[in-house]
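Only a single protein chain was left out; the remaining protein chains are all shown in position.
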Amino acid sequence: MEPTVLLVRALDLVGTFVFAISGAALGVQRRMDLFGVLVLAFVTAVFGGITRDILIGAVPPASVGSWHSLALAVVAGLLVFRFSGLIDRLQHPVLFFDAAGLGVFAVAGTQKALDAGINWPMAAVLGMISGIGGGMVRDVLTAQVPTVLRADIYAVAALAGALVVVVGSAVGLPSTAVALTGIALCMFLRLMALYHGWRLPVARSGD
Amino acid sequence: MEPTVLLVRALDLVGTFVFAISGAALGVQRRMDLFGVLVLAFVTAVFGGITRDILIGAVPPASVGSWHSLALAVVAGLLVFRFSGLIDRLQHPVLFFDAAGLGVFAVAGTQKALDAGINWPMAAVLGMISGIGGGMVRDVLTAQVPTVLRADIYAVAALAGALVVVVGSAVGLPSTAVALTGIALCMFLRLMALYHGWRLPVARSGD
Partner (left out) sequence: MEPTVLLVRALDLVGTFVFAISGAALGVQRRMDLFGVLVLAFVTAVFGGITRDILIGAVPPASVGSWHSLALAVVAGLLVFRFSGLIDRLQHPVLFFDAAGLGVFAVAGTQKALDAGINWPMAAVLGMISGIGGGMVRDVLTAQVPTVLRADIYAVAALAGALVVVVGSAVGLPSTAVALTGIALCMFLRLMALYHGWRLPVARSGD
């Protein structure tokens, strides 16, 4: 158990950091000032988890009760602000870690919701929200329709990872293996969507 | 009491379903993918109630603690996605049920807030939020100013229904009659606004 906990904890920090980078990068692109960039970094990194914690009644939320997420987000935001050109060149590794962060957040979020006694369909939804919530608010704060609602298999990948946890927990499989499987499935779907253009259908609309 | 509880419960399901339809319809119109449509359906259906529950400290909120709203919203979203043409033709019945859902959500939300010991002015506001919250977020997520802030007597109808509950509760009238009166008043105002163009004044502004 111990090594897995360490692994998940490490991935959680990586996820926080990478999500903060994606928020900060959008802030720089929109020519926000340093403070706006840091806010976007922090909000993108923690909003999903905070939403989940509030909905299951776990207050103060983890990233309010400790200062670690804040520190990580500030460091990420400062780096992006200072080396904004570099981020463009690092697009590919960023997307890879973003997929990892998505999987970790979705899996850990689902487990936390199940532990709080939430029914499994909503636990999966809460896990998904943990993964995609930050990006949604990042987009709302920059006045655009959240990307996650329009394109790619982003949220669906998070949901798939969440469902692995739900099923594994129901069947009683060892939680370590379940968590790693969920993260791997989420990353696989997300990276396939990125590199092979997998997409969900769009309704034919008379508009 | 028993038949009224059943009636309110039935109307609550209808309200959830119709609100989900309105969210899904907007998602299809904006050419979101299937997942985006389902998210908008769910968020529109439950956001108002979730906001109310969080504000009165009732966590996990009703639609997180059970999977019924989620299931209803998914069904509604799938129907809209598959038969998006049909929705346009059903505009009138949809608006009618939407008015019914608005009234039910506002009345039930006010009652729940009063039961939680909230003062009456804020209980009425929380009831109104239960009714209009979903539509507001639906609009924010599609990057437009919430319709409810700009036009029609939508929120005011919800507030009127909520105030009926507040008054009825203060005077000690039988809750069944009060609830039905509140719902009826809300529906009446909303339908009048729709069919006769009733509107609130707009301030003259130098802009």
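By letter and in written order, the chains are A and B; residue numbering begins at 1 in each of them.
Quick note on the criterion: a contact is a pair of C-beta atoms (placed from the backbone, for glycine too) under 8 Å apart; a residue touches a chain by one contact, two chains touch by 3 or more.
Predicted model, so just to flag it, every value in this text is computed and none were measured.
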**Message:** Using the document's definition of touch, tell me which of A:G15, A:P61 or A:G161 contacts the absent chain.
**Reply:** A:P61
**Prompt:** If the hidden chain were put back, which of B:L72, B:I87 or B:L126 would touch it?
**Reply:** B:L126
**Asked** What residue numbers in chain A mark contact with the hidden partner chain?
**Response** 27-37, 39-40, 42, 50, 54, 59-61, 63-67, 70-71, 80-82, 84-85, 88, 140-143
**Complete:** Logged for chain B, residues touching the omitted partner chain are 54-57, 116, 118-122, 125-126, 136, 140, 143-146, 148-151, 153, 155-156, 199-207
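One rule holds in what follows: only the chains that are shown with their structure count from here on.
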**Request:** Measure off the straight-line distance from the CA centroid of chain A to the CA centroid of chain B, and report it in whole Å.
**Result:** 30
